[in-house]
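Let's turn to chain A:
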Amino acid sequence: MSRLLEGEKVSKHFGGLKAVDAVDFYLSEGEILGLIGPNGAGKTTLFSVVAGSIPPSAGLLLLDGKQMSGWNAHRIVHAGVCRTHQIVRPFARLSILENVMVGAFYGGKRAKRAKTMRRAHEQGIELLDFVGLRERAARFPSELTLAGRKKLEVARALATRPRVLLLDEVVAGLNPVESQKMVELIRGVRDRGVSIIMIEHVMKAVMGLSDRVMVLDYGKKIAEGNAEQVAANPEVVAAYLGQEA
Partner candidate 1 sequence: MRQLTRWLPEWASPWAVVAFVFGFAVLYSLPLVISFDSYTHGIITQAFVFAAAAMAWNWLGGYVGQISFGHAAMFGVGGFLSARLLLTTSFPFWIAWIVGGLAAASYALLWGHPTLRLRGPYFAIATIGVSEATRLIATYWGDFTGGSSGISLPISEGTAKFSLYWYALYFMAFVVLLSYYLRKSRIGLGLLAIKEDVDAAQDVGVSANYYQDAVLFLSGLVVGVAGGIYASYFVFIEPGDMFGFERSISFLLMGVIGGVGTILGPVLGAFVFVILQEYLIASYPDLYLGLYGTLLIVVILFEPLGLSGLLLRIARLFGYRPRVLDITVGDTKLTAMEEPEAVEPPESDVEPARKEAKA
Partner candidate 2 sequence: MKAVLVRKGTILLGMLALLIAACAPTEDAAREAGDEAEVPDEILVGATLPLTGEEADNGLRYQEGYELAFEVANEDGGLEIGGETVPVRLELLDDTTDQATAVNLAERLINRDQVHVMLGTYSTALVEAQSTVAEQNQIPYVNGGGAATAIYDRGYQWIFGALAPVELLATTQMEWIQKEQEAGNVPDPAEIALLWENTSHGEDYRKGVQDFAEQSGGSFEVVVDESFELDSKDFSAVLSKVKSSGADLFLADAHLPDYVTMQRQYVSSDLCHDVITYGARGSEADAAEALGQENVNYILSAVWWNAQLGEQGGQNEQFINAYKERYNTDPEWYQALGYETVRALFTAIEDAGSVEPEPLREALANLEMESILPGGQLSFPEETGYQADYPFVVQQNLPDGSSPIVYPEELATGKAIAPNPNCEG
């Protein structure tokens, strides 16, 4: 498996606060990488840096070995890395289908984007079908449950034809039945050939899905490995216990 996405000494500082501190990571083709850590560990900040929402303070980001740190968010999406938001951010006054169509029109390489309404429409319906929202295509996001909105977030991101999908707590907050469906959905996404980094607090979901898990604490990477290795790592245990205390 080749390394699709790679970060070298990625850092983000806010004033004196080191939200992300020289983190090295990589993601292989077809892999699901779990990203866990206590609250305030810098997970979402790392996502924001990778997705270009905020520029890194230092470090390198490589996609297919090509440098992409400091790019704007949209350019990174065009290159094939797309994020979802922990607190979902649908376009409220666009219908569900139109939400997805935005991704189809604007995501991915220029040549692959939907050029016509009809094409975007088809792609949108296909993706809504995939996430299970097809029947609601003409409704508005506000009419969806939280689970529905999270699915919409995923569908919209998928519409950009990403090679890497950054999922920010798509399972958290769902009831067990919904969670189970979401986990299956994420597997389905991977089976479509999309590599995934997921931030997740629901341990069952993240441990079950991830090929590999990375742990952040106070902005630093403290552990990496498969689920069992990480769970057994004393530093990880300490970080989580410390938070509970």
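How were these candidates chosen? In short, all candidates are chains of the complex that A comes from, given by their letters.
Note that in this section a contact is a pair of C-beta atoms (placed from the backbone, for glycine too) under 8 Å apart; a residue touches a chain by one contact, two chains touch by 3 or more; residues count from 1.
Keep in mind that what you see is a predicted model, and the values were worked out from it rather than measured.
Colleague: Out of 1 or 2, which chain touches chain A when the complex is considered as a whole?
Modeller: Of all the numbered candidates, the touching one is 1.
Colleague: Would you tell me which residues of chain A are touching candidate 1 in their complex?
Modeller: Chain A residues touching candidate 1: 14, 19, 39-45, 48, 51-54, 72-75, 77-78, 82-83, 85-95, 97-98, 101-103, 105-108, 114, 116-118, 120-121, 125, 129, 134-135, 137-140, 142-143, 156-157, 159-160, 169, 172, 201.
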